Each structure stands twice: as structure tokens, then as C-alpha cells.
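The structure appears below as C-alpha cells.
The other protein chains are all here in position, but one chain of the complex has been omitted.
Labels for the chains are A, B and C, by order of writing; each one numbers its residues from 1.
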């Protein structure tokens, strides 16, 4: 099942054109990913203490509709396994009022160990099942 | 020739991990594109008054190295013609001290007229030469 | 009765020190004020169309406790009449878990008409009762 959070546009997130600035969607997507990981008991602090760092290596965003002041919206997160050591998050930002997609995104991450080598800890491995 | 601006990391742009937050690169890239357009006499206000809007439809970012507090860096902008009605910006964020690439990006835009139909005004057309 | 909204710290709002950046409280306070005005049917757009602009002229913030990642908090807004043409918002940011005050603030505003002269429209006048 797709994980999702509900948020509301804040006026300071809008720019000169009167719409949410493109860069802000990046923040929305990150916040939803972190909430998704928390909900799945992935503990950044614990992983970091074990010298394992989660990092974003690539992001692809398609902008389809602009959110405006006052809009309520969902941010969805769906885990996608890309390879033995790479995982992704298929994400969508959806306006609540009419279910229109504002942004369609794929964010690719990996995790590295103390020596900077790719390494997938058990809990991450389990969260992104190989199909 | 590639257009570029020089900037310096500001501490408030860094996050919990002590590095520039991924979303901030989006801001850097946007600022560089706007400076590039200004340098080429593309006037948003004038275009908007003529009911022509420039919009970003897709962005692809590859994160390669993390910028840290105090880092000085360049943001490059190179215009790329993608099709009759689509144009792109090939962009790179490069750390000044060692010329290492922090982010490699492709940002795709289009412009629409009053009726929301794709329409490329003369000055945009000239800036993105068809090869 | 004091108006208040409930929010949650987003990781990207935290800085190098692992706490919410001081400047972000400013965003929280603004968002709460705008929600308060909306709740009281003050319509910026309508006022702006009538050439009446609401502006902040001064802000005083006392930082008492730092919010951290994951913290849930309230932002309070209480209208205060300061003079015939000046109004203020007495605001507090309060951590939900222990009701500790993070920030205590006074934000002072005024409204100006088309000619830039101070002018208080009826709805604003009614919202900030003279004691």
C-alpha cells in the first residue's frame, strides 16, 4: 500500500508567480520520505552511529500542475528496488480537491558504509523487496 | 561559451548532516538560469505582460559531491534545444577549490501563450539554436 | 480565545547544529498569522484589489528553547491593538510534549492605502479591538 502524508501550502513557499516555487516540492518529497522511513522504524541516527549513511544520488521530477496558496495536498511514497545496492522512491504530489497530480518523481538513493563503499543494511534491504 | 556565476555556501543552507541540503541545489540552479536569461536580455516581466509564461516541466539532478559550509562554487548554464517547442538547460554545480562536480543537471522548460498553448517567442527561439 | 495551529518540525528546517534554524521560526509565525486572518475572513486578495496592503513593520523574537527533528508544536496568535493605526500579533511557539515555550514574539503591522498612507479597513479594525 502506498504511504502518504497530507500537507497544506504555506504562503511563504510561493514565489513571484503566485505559485509554489519548483524547489519547494523537493522539500515536500524529502519530508514525506523521512516520515515514511520513520513509520518503518528506519532510524537515521542509529544507522549513522553504525557509520552507515543514506544518500540521494539522483532525482527526476516532472512538474504537471502548480499548487497555489491554501491548497491541501498529499505526498505519496512508494519504495522501489532498483538493483542489489540501489533503491528508489516513486513519489507523487497530489492536490486533494481534485486528485490532480502536481509532481511525479523518482528519487534514487543508496547507502554507504564507513569506508564509503555501497552497503545495504538489513532494515533497508527488507523495506525494498527485490521483485 | 558556458555561462556561469560564482556563489558561496551560506550556513543556513546546510542541514542536519552538515552539508548543503539536496533541495537547495534546486535554488542555486534556478538563480543561475534567471541570471543567464537576464544576461541575454530575456525579460520575464515583458514576456508575462505579453501573456507568455516560461515554465519548468522536468528536472533531472545527479548528486555527485556534497558542498560544505564555506565552499565557493560555480553554477553553469548551457542552453540546449530539445525540439521545436522544448528547450533545456544543461547545468553543473562545481566546487571552485578542486573543480569537482557537485551536481549535474538537466532542466527542461517550455513556454505557453495566453491560451496555454506551447509557443516559443522570438528571443527564446534565438537563444536555443536548433543544431 | 487564543488562535493556534499545530505543526511538526521537518528535517530540512534544521541546520548544522541539529536544531530548527532561527530564521525558520519567522516562517512558522507568518504561516500562523495568515491562517488566523483566513479564519477571520480577512481576504488579502480582496484587500489588495482595493489597493490596501498589510505590512509588517517590526518583529521582536525571544528564543527560549530549541525545537528538534520530530517535535510537534503549536503556534499561537493573539491580536493586540497598539494604537489607532497600528496592530500587533502576540505570538508563541510551544512544544506540544511538555508545553515549553520555544519562541515568544511580538509582530507589529499596519496597513496602507493606495497613496501609501496608513489606513485601517473595517475588518482589520474590528479584529483588533481598542481596549
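Everything below uses one rule, namely that a contact is a pair of C-beta atoms (placed from the backbone, for glycine too) under 8 Å apart; a residue touches a chain by one contact, two chains touch by 3 or more.
What you see is a predicted model; the values in this text were computed from it and never measured.
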* To do: Based on the whole complex, identify which of A:1, A:16, A:49 or A:130 touches the chain you can't see.
  => A:16
* To do: From the listed residues A:69, A:88 or A:109, report the one that touches the chain absent from this view.
  => A:69
* Structure fact -> Where subunit A meets the chain that is not shown, the residues are 11-12, 14-16, 18, 21, 23, 69
* In subunit C, positions touching the absent partner -> 17, 21-24, 26-27, 30, 53, 55-63
* Sites on subunit B contacted by the missing partner chain, in the whole complex -> 10-12, 27, 30-31, 34, 38, 70
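Assume only the chains that are shown with their structure count from here on.
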* To do: Using mean Cα positions as chain centres, tell me which chain lies farthest from subunit B.
  => C
* Please report how many Å separate the Cα centroid of subunit B from that of subunit C, as a whole number. => 33
* Centre-to-centre distance between subunit B and subunit A (centres being mean Cα positions), rounded to whole Å -> 22
* Going through subunit C residue by residue, note those that touch at least 2 other chains and give them in order. => 11-12
